[in-house]
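Step one of this worksheet: look at the structure below.
Partial complex: the chains shown occupy the same locations as in the complete assembly.
Going by the order they are written in, the chains are A and B; count residues from 1 in each one.
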Amino acid sequence: MAKNIQDYATQTQPSPRQSLIDCYTRVRHFTEQLCVPLETEDYVIQSMPDVSPTRWHLAHTAWFFETFLLSPNVADYASPHPQYAYLFNSYYNSVGERHNRSQRGLISRPTVSETYTYRHYVDQCVTDFLASCDEQLLEKITPVLTLGIHHEQQHQELMVTDIKHVLSCNPLYPAYHEQIPQKTAQVPPLEWISYPEQLAWIGYQGQDFSYDNEGPVHRQFVDAYQLASRLITNREYLDFMQDGGYQNPLLWLSSGWNTVQAEHWQAPLYWIKQDHDWYVMTLSGLRLVDPDEPVCHVSYYEADAYARWAKARLATEAEWEIAASHLPITGNFAEQRTFHPEPLSTLLTSDQPAQMFGDVWEWTQSAYLPYHGYQPAPGALGEYNGKFMCNQFVLRGGSCATSITHIRPTYRNFFPPDARWQFMGIRLAREV
Amino acid sequence: MAKNIQDYATQTQPSPRQSLIDCYTRVRHFTEQLCVPLETEDYVIQSMPDVSPTRWHLAHTAWFFETFLLSPNVADYASPHPQYAYLFNSYYNSVGERHNRSQRGLISRPTVSETYTYRHYVDQCVTDFLASCDEQLLEKITPVLTLGIHHEQQHQELMVTDIKHVLSCNPLYPAYHEQIPQKTAQVPPLEWISYPEQLAWIGYQGQDFSYDNEGPVHRQFVDAYQLASRLITNREYLDFMQDGGYQNPLLWLSSGWNTVQAEHWQAPLYWIKQDHDWYVMTLSGLRLVDPDEPVCHVSYYEADAYARWAKARLATEAEWEIAASHLPITGNFAEQRTFHPEPLSTLLTSDQPAQMFGDVWEWTQSAYLPYHGYQPAPGALGEYNGKFMCNQFVLRGGSCATSITHIRPTYRNFFPPDARWQFMGIRLAREV
């Protein structure tokens, strides 16, 4: 089980330096593989402010290595396009002015081809640098290189979810890739797995890479609780819908109900009713909703309302982490290239929850806040996580668009409660 | 020390029934006393969506008793104005349609005089009912009556803060009441009070009234921490401003920085720069900022940015509650009728924080979320607290507009992070 990039890299037993180069190359290459099905036109569009054009992702991830690795460490490095620093800075206030996020879709140049040229130039410089720098420098830059690789993987996931949103805006419902054969499965009934009260250590305590927001490791007292043995399915969510879930304000948080009304939500994002059937836009185009698949593209508001309707609640992130910490990291991840959640087909053991990793990110009821003793990294990279600790909820476990080498039990993803365009789903919890 | 309404009521030793009537009468009367300085015109205005016209508060609090006490329990009760139920329902979806919140300022009728007539009619019915109902019914309705009284007190505080906002929109800077003589004080230096790590019981565990969101009482593990001995003063906050606090994005949460820029924030709400001096709009009109007063009318964003600049942080609500739980509830409350925070004039003991109650609500870094095992009250009253548990932060301790009989160490107030029109201030905390 390879849960860390560097572990993964070292399976092939090359030198640590070569491992880093291989890992960098492999991850950067995967980004471009994700783009193979795209037309040039698909790269350009920003279909809502949260979405970035694919081309922007390609350039921004190159800019990251240029800004944080090459510029500070390669003596005479000069960007071939100094003005890209303005265009492709995402939100690092400390490294200068940046282009308005909501206007990324107004920019047609650099072209896709020029963007790839820029990426390849950066790749050449990075690999040259990694191959030639002395050991001391290599050790010093390994953390930022590793961060850059994980940063690239985050953007890989965003590229998949963003391109899905872009294509979904098109009434022609174009497909990103061919229809993946749908799995059929007899989804086992939902059971409840019990955990005793405990003073638990929460947060990352290993030696490998983790984000600053996963630490420091610290104690939290957790009362006894139960966790659902699997994700909520479309069939179960349809029961909620048919029971008037979207029409009953008493099931919703107040701001959630306002959103339901303002946005006219009647179903998860990408669901479309035609005649009497629910269809769903997928990366393989429009198809009938499969009742056995985990429900996906629901907001925190919907996950919370569903849980209230089901006389349960969402888990806290500590509850989720306790349950996940000893499980193997397996599941439906980006490497499988399905990019769609799958019905549960593995047998459940009697005492461990299934589908904890992959398929869909699981909303927790925990607001995204700093752990006790949290300190952001110094310098510009300190703007990575901490400044978003407001009005967001934590999601855990990764999705079908996450790389398996990117995820950990302590990994904290976060989005505002109305976000739906990520692969987000529901796992229930309850008091004993 | 009288920290609970019923305690307070029983100090005069009448019968429990009479105590309830007295308490109801006293609190209802205080609402109207708050309006004595107002002109009729002042009652009508809604100066922003968060603000309600004073007349709306007067009617809504009467509607509450009519809807939840009289209608269900008085056999032949009929509202003299059935259509008021539509106008003066605030957010209880389960008791019917309601007038749009943001349009409360468009309604000139019922007039102020008619509104008082309505209030007095309800008061007569309530006191008649309390005086005549049998003991069994009295016992049954005591919780909802008590809730109504606390609800009235909450609206008293909102009336004060709302009318302050209304008057502040007027370029003539009208005063609500005469200038209160300003206290002068030699504010003692800020010190740090230490608390050891502990598994603490958090939440209300008494027998008197508390809101459902203060329970159930439960355990939280809290690491060792330090709490500031007093509130942050205007002098200290001016240091932050002069050090470029409002110009440096690295000090701010990302959404906070967006707000600073969109709203052109340069200082706390109600501060106005004239020539080279900062003035502040108070309920006694415009006056120079007093550097010794606690800083007030700052948002969570500003409190958080100030703390970061000061190399500290805000407390969690558990940390605050541990420190407050054994302190006497004394301070600058609504009964004092200053309606403005005061410089710290009491001597600090060496080991207890000052100004924990009254003056200003203290922002905590805790998102407003349900405690473990939280269940909202059944029925319409269950819409009171739980449905707001999203995108809000907890404030503790009460303010100069809070009634002393309304506050408790476990009391959880909550507002969105950009709210500033309540009396909100800053107390720092830090790791050991």
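Heads up, the rule we're going with is that a residue touches a chain if its C-beta (ideal position, glycine included) is under 8 Å from a C-beta of that chain, and two chains touch if they have at least 3 such contacts.
Small disclaimer: the values here were computed from a predicted structure and weren't measured.
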Legend entry - Oligomeric copy total, full assembly; chains in place: 2: 4
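Heads up, the rule we're going with is that only the chains that are shown with their structure count from here on.
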Legend entry - Parts of subunit B lying in touch with subunit A, wherever the complex brings them together: 91, 93-94, 199, 218-221, 223, 249-250, 252-257, 300-301, 313, 365-367, 369-370, 372-373, 383, 387-391, 417, 431
